[in-house]
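Apart from one protein chain that is not included, each protein chain of the complex appears where it belongs.
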Amino acid sequence: MIRLENLTLDIHGQAILRDVSLDIEPGKVTGLVGESGSGKSMTALAMMGLLPHGASTTGHAWLDEGDVLAKSEREMCDLRGNRVGMIFQEPMTALNPVKPIGEQVAETLVIHGRATRREAIEIARARLARVGLPEERFALSRYPHELSGGQRQRVCIAMAVALNPELLIADEPTTALDVTTQAQILDLLKGLVAEEGMSLLLITHDLAVVAGLANHVAVMQAGRIVEQGPTEALFRTMAHPYTRKLFSASHHKPDRAKQAQGAPLLTVENAVRDYPTARRGLFGRPGSFRAVKGVSFTLHRGESLGLVGESGCGKSTLTRAILGLDALQGGAIRLQGQDIHSGPRLASAIRRRMQVVFQDPYGSFNPRWRVERLVAEPFHLMDQRPHDIANRVASALDDVGIEPAAMSRYIHEFSGGQRQRIAIARALITGPDIIILDEAVSALDVSIRAQILDLLARLRAEHGLSYLFISHDLSVVRAITDRVLVMRSGEIVERGETAQVFAAPTHAYTRELIAATPTIPADWQGDLHA
Amino acid sequence: MLRFALSRALSLALSLVVASVVIFAVIEVIPGDPASYMLGLNATPEAVAALRDQLGLTGSLPVRYFAWAGGMLTGDFGISYTYKVPVADLVAQRLWISLPLALYALALSTLIAFPVGLIAAARRGSVTDYGIMGATQLGIAVPNFWFAMLLVLVFAVNLRWFSAGGFPGWEGGPLPALKALTLPAIALALPQASILARVTRSALIETLSQDYIRTARAKGLSRRQATTRHGLRNAMIPVLTIIGLQFSFLLAGAIIIENVFFLPGLGRLIFQGITQRDLIVVESLVMLLVFAVILVTFLVDLAYAVVDPRLRRRA
Partner (left out) sequence: MKLNAQLWIGGVLTALFIAAALVSFIWTPHDVTALTIADKLKPPSALYLLGTDHFGRDLLSMLMVGARTSIAVALLAVGIGMGLGVPLGLLAAATRGSLLDEVVMRGNDLIFAFPSLVIAILITAVFGPSAVNAILAIGIFNIPVFARVTRGGALRLWTLDYILAARVAGKGRLRISFEHILPNITSLLIVQGTIQFSLGILAEAALSYVGLGAQPPTPSWGRMLAEAQTMIYTNPALAILPGLAIVAMVLGLNLMGDGLRDLLDPRVRRARG
C-alpha cells in the first residue's frame, strides 16, 4: 500500500504541490491527470526522492511502514528500481546511447546485488522477451539507436520491472509515441499489472488514456488534487468544475456551419517526393528515400481537409512540397491550375495565397524581432510593401484576439496559446485562400487547444478560408474537418467524409488507428452531452 | 567498424595529399626561385644553376612535386643544403627529443586534468569547484614558454633541482634524459591540463543532466554510480576532441619550449632552417608536423567510434 499524505512541495520557495493525498492500491492502476505545470511529474519525482535542488517537502509518502520522504539517500538507492520503478516520457533519450540494451536491463539486478552478472543477463533476456523484445529479433547486444521509440520504451519498462517492484510510476509513458504504439505500450503495462500484482501510477494529460486503463483517477490542477475516485464513478459524475472543463475541452467540437462545396482550389496529382539521405564521404552519392509515393487529392474552396498519419508516414514531406519548399520528383501540385513547381522559385503571387501555421509555438518566431515585424514578414511576397503595414498587422492581431498594443513586444512575452494566435495572424496577413495547419494545436494543453479550434472555425467562416489540417491526433481531425485523408508509408490509404470515415472505416489501417485511439466510453459521459 | 576505419583512412590519405600540395606550392612556387632565395642576393649565376640542379629544380612542377612527395613516402627527405646530410637523418636524431617531449606532456596533462575535472564536476558549486575553476582560468592565461622560464628560475636557478637546459641523450639511460625533459614537459602540460580539466568538467556536467542519468538514478544507482557507469563514457566524446586538438598545440608548443631549454629537437632544427634559408629542411619538417596532426585526428576519429556505437555505422 502506497499512500501520499498531505504532500506539500516548494522549489526555491515557489509552491509546486499543496496537500496532495492519494492512495495507490496494490495490483491496481491509479491515474493522475492534469495539464502541464499542474505538478503531476513532481509528485512522481518526490516519491522517487529525485527532486531537483532547492526542493523542500512536508507531509508523508508512505510505502508500507516507512515514509519515503524521511529516508536517507542510501536507503532511497536501495528502494529505487527495487521496490519502486519508474519510466519517463521521452524514450529516445532515456537510454544510455553507448551501452547495449541487455546490459542496461541487467544493471538493475546487479546494482541491487540480486544476481551475478551472468544471472542478471539471463533475467534481462527473460524480461526483454516479456516486454515484447524476444532475443531472436532483438539481440541483447543491440544499442538503443538501433531501436524505434516504442521499442526503446519497452526496454525502459523491462529495466523498471526487472526486480518486480511493488510500484511502477509511468510519467507520460506514451505521449511521445504514435497512437498505435501507444496502444501496444498501454496493453503491455496493463498486462504487467495483472500478472505481477504491482501497482501502477499512470501520469498523463490525456483523460481518455486513464479512462481506458485506470481503476482510480485523481485530477490535478495547480499543485492540488481537485477530485479523485473510482474511474467510472468519477467520469459519470465529474463533480469538480475543472474536471468538467478538462473533459469538455478534450472533446471540444467548434460550431461550424456546413459550408457550400466550392470549386477545386488546390490539386495534388501523383505527387512523388524523394528525400536525400546522408552523403557517404566526399565523393559518395547521397542515397534517397521515397517519402511520398504518388499522392493525389483536391482541396476545394472553403473546405477543411484533414490529413492524418503517424510519424514518418510522409505527411510533413508532402506539406513542404505543397508549400513549394522542396521540389517534386514526379506529379504536379496546382493552385487553381497554376503549377507550383513549374519554375525554380515559386512565384510570390502563388505563394501569398497559401500560408502555414506550425506546431511548435516556441520555435515559430525569431526571438529578436518584435511582433509587428514578425506578423508583417509575409508582406515580402507582395509586389510592393503596403504603406499601412502597422494598421494591417493591428487588424490581423485583432482578428485572432490579440490586442494590437502587443505589436511592440517581443515573442517571449507571450504564452504558447497566444503565440499560436500570433502565428495565425501572420498566416492571415496576406489574405490567403489556404492555410496549412501543420500539427498546429498538438503542442497545446487541451483547454487552450479548444480555444484555438474555435478561433480557426470562426476565421474560416469569416474569411472563406480553406484548411489543410495535418495531424496525428484523430480526435482533433474529427472535430474540425469536413473530409479526411489517411496516410501511411507515403500513400493515401483511405479518404472520405470525416464523419463517414470515422463511423465506418474501410481500410484496415484506418480501423487500426481508430481502435488504437483511447476513448472515454460513451455511456460514461451521458450527463454532459445531454 | 572496419568500413568506418577504412573510410577514415581514405580521408586521411586525401588530407595528406592536399596538405602536401599546399606546402609544396607555398615553398616552391610562391617565392619564385628557391635556389636564388637560398643563396641570397650576391650569388653568382653559376652557383644558382648548380644549386638548382642539386635541388632537382630543373623539371616541370608536377615532376618535381611527385619526386618530392615520392621521396617523402620512401623516407627520402632530400639533402639539407646547410648541413649537407640527408634531412631524414637529422629528423631521426631530433625526433627522439621532440616526440617523447610531446607524449610526456600529453600524459602529464591528461593525468592531471581528468581527476581534477572529475572532482570539480562532482562537487559542482562547492569551494573546491570554485578553487579549481579559478586555478584553471589562470593556467589557461599563462603562456607556456613564460611558465617555462619561471620554472627555470625556481627549479634550476634557485633550487638547483634540475639543469636549466640541454639534453644528455638517451645513451646514458632513460632516467637522465627524462629528467632533462621534465621541466619542459611540465611547462607544456600545465596550460593544456587547465583547458582539459575545464572541458572534462563541463562535459561531465552536461552529461549528468541527460535523461539517461535520471533513468539510471531511477534504477537505484547512486549519484556516484550513475556518474561512473553512465556519465564518464558519454563525456569522453568532447574530451577526446580536445585531446586530439591539444596534440597539435603540444607539437607546436614543443617547438617553442625547445628554445627555452636549449633542447636540440625538431623545433631548433626548424628555426635553424629558417634563419639559414634551408628550404629543404623547412619544407620536410612542416610536412612532418602536418602529417602528425592529421594522423592524430585519424586516431581520435577511431577512438570516437570505439566510445560511441552510433558512429560506427556512419561511413
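The first chain written gets the first letter, and so on, giving A and B; residue counts start at 1 in each chain.
Operating definition for what follows: a residue touches a chain if its C-beta (ideal position, glycine included) is under 8 Å from a C-beta of that chain, and two chains touch if they have at least 3 such contacts.
Fair warning: this is a prediction, and the values are worked out from it, not measured in the lab.
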Hidden-chain contact residue, picked from the options B:Ala13, B:Ala107 or B:Leu153: B:Leu153
Contact set of subunit B toward the excluded chain (per top definition): 15, 18-19, 22-23, 26-27, 30-31, 137-138, 140-146, 149-150, 152-153, 157, 245, 248-249, 251-253, 255-256, 259-260, 270-271, 273-274, 277, 279, 282, 286, 289-290, 293-294, 297
Contact footprint on subunit A, counting only the chain that is left out: 276, 278-279, 282, 286, 323, 325, 345-346, 348, 351-352, 355-356, 358-360, 363-368, 377-378, 380-381, 412-413, 423, 426
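One rule holds in what follows: only the chains that are shown with their structure count from here on.
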Chain centre separation in whole Å, for subunit B relative to subunit A (CA means): 50
Residue ranges of subunit B in contact with subunit A within the complex: 7, 10-11, 14, 210-212, 214-223, 225, 229-230, 233-234, 307-310, 314-315
Subunit B-facing residues of subunit A, complex: 48, 50, 73-74, 77-82, 85-86, 88, 90, 93-99, 107-108, 111-112, 143, 145, 156, 159-160, 278, 280-282, 284
